[in-house]
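Sharing a structure with you now.
Every protein chain but one is kept in place in this view of the complex.
Moving on to chain A:
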Amino acid sequence: VENVRLLDRLSSRKAALGTLYLTATHVIFVENVSETRKETWVLHSQISSIEKQATTATGCPLLIRCKNFQVIQLVIPQERDCHDVYISLIRLARPVKYEELYCFSFNPKLDREEREQGWKLVDLNEEYNRMGIPNNYWQISDVNRDYGVCDSYPTEVYVPKSATAHIIVGSSKFRSRRRFPALSYYCKDNNASICRSSQPLSGFSARCLEDEQMLQAIRKANPGSDFIYVVDTRPKLNAMANRAAGKGYENEDNYSNIKFQFIGIENIHVMRNSLQKMLEVCELKSPSMSDFLWGLENSGWLKHIKAIMDAGIFIAKAVAEEGVSVLVHCSDGWDRTAQVCSVASLLLDPYYRTMKGFMVLIEKDWISFGHKFNHRYGNLDGDPKEISPVIDQFIECVWQLMEQFPCAFEFNERFLIHIQHHIYSCQFGNFLCNSQKERRELKIQERTYSLWAHLWKNRADYLNPLYRSDHSQTQGTMRPQIAPCNFLYKFWSGMYNRFEKGLHPRQSVTDYLMAVKEETQQLEEELEVLGERLSNLQKSQLNDNKVKSKQQDRSKQVGLSTSNNSLANTPQEYSNDLKSFPSRSPSQGDEEDSALILTQDNLKSSDPDLSANSDQESGVEDLSCRSPSGGCCLPSEDSGKDSDEAVFLA
């Protein structure tokens, strides 16, 4: 469709005219401005909703909301075209078969071996070995070999040695969806462990000997402690209501030596609505501070994040400080349980704060234990009531911790954002389906690529410059401040306003420090080379023959040093507003693109906000309306920063 206008969400006056293309996998908008041809690509699988609004004089507006929080507003001149686009997108955004998803057609031009290597990057058996398992207390069980006991569990499950197959099967029959207690994390320093399950089918009075034995076995696997905590992550009221349906929670009287604890994390429906409300706030055109803060509070989002963190902190404390094992469950044990177990693991074990360790953590607590990625993130068309930002919340918890412990994580914010992006993108096979069983049936590993390998290949982009493996913050258990701590939880604009770059700090400390570190490395190398040459030169002072070769050498060095300089200057160019100093731009060199992007962001943010409240009274609209750049649009690429994505999309 031609002559489509892409509106700038922050300013209706700045719209780009271009052509809209629909392909099998993407919506593509290409601007008409001939020298730049700026392109905006959106994967169909990212589309969360499409809204056709009332036709106006200028055309028919189409609003596309994406799961990665991008909002695209298009105006299509002809109502009929708009309708066609709308109908096609509705179909394209809601595939009914896995085979329609992008990962089955996506080809990063890797050969078979590389693909297989990629899938081997994260190996859970290796991970349990790292934890020190199997050992005297824990063993691998093949009871779920053919998914015979629990179809949403992995085939390989770690259980206490004293738990016989009989006990496991018995316990599984007493647990919702047969999700029996299994090991999530083991602390080899004190034998305390985190186990996970679903709720027991206790109703008002039912009990199950095998289930009681199972919990006994977990306790015995930690000889240093004479009880275990059972943490129900639901609000007490929800858990009690479940009893009427024959489900519920453990009765302390029936289980010997357990301490039962509720931690009120709300269910997926509450969370879905909460996110919805928060996104409405993010989408407000020019909100006042009160609108924003009030809306943020009203959404309850940060309260929920804090609840998840509190649960994680409680468990980490039980394991690390009290040396007590914990069994965690919610209803089915695949949402809140996954959140809480992974937050607790992250707090306990510095390994999960490394890039590789974080991949392992998601593989362990989310992918292998049957978190329902397909249902929660709506990869295939399904029940909208199943959709909920469960892993988004976990990812945000990690970000909140990164803000409090800036040196503790090997990876940076971008790493988290890209993982979130790909959970929805369906570009890689990792997050497909609802369980390991389904993935095996679909032969995901043979037909798609692994995100982990892709991220690992680009790991330089995801490094936190402040991380040092020997830093005190990277050692041992992380202990976030408990009280008062409300103010520690902050709105994450880097995620929820991800595509409004104008709202973010214009200079990135992370990028700056990475550039410095990179330069440092080059300097170290150069220092070595120079030192060598110096000693050579001293030796050869008497030998005239070598002079020529040295001079050649020297010119090479000069080249290197200039490239160093430009690297060091990168962030400086970022912030600025080239328009005012056109003479600068020719010297920008390679950096020109990114500098320009940021320039436009500057304008984007500053002028509409200024004009927002400008005085109706004094009638001076025209000043505030005019863009400071004189309405000139600079080229920019939406995914400019996500260069790795761009490569794949192109």
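Details
The rule we apply is simple: a residue touches a chain if its C-beta (ideal position, glycine included) is under 8 Å from a C-beta of that chain, and two chains touch if they have at least 3 such contacts; residues count from 1.
Note that in this section contacts and distances are computed from a predicted model.
A chain of the complex is left out here; the name its UniProt entry carries, from "AP complex subunit sigma", "AP complex subunit beta", "28S ribosomal protein S22, mitochondrial-like" or "Myotubularin-related protein 9", is "Myotubularin-related protein 9". Of the listed residues A:209, A:241 or A:509, the one in contact with the hidden chain in the full complex is A:509. The hidden chain makes contact, of the residues A:183, A:279, A:302 or A:367, with A:302. By the touch definition given at the top, chain A reaches the unshown chain through residues 282, 286-294, 296-297, 300, 302-303, 306, 404-408, 465-466, 468, 471-473, 481, 483-491, 493, 497, 500, 502-507, 509, 512-513, 516-517, 519-520, 523-524, 526-527, 530-531, 533-534, 537-538, 541, 544, 547, 550-551, 554, 557, 561, 569, 571-572, 575-578, 580-581, 602-603, 605-607, 609-610, 612-615, 617-618, 620, 623-624, 626, 628-630.
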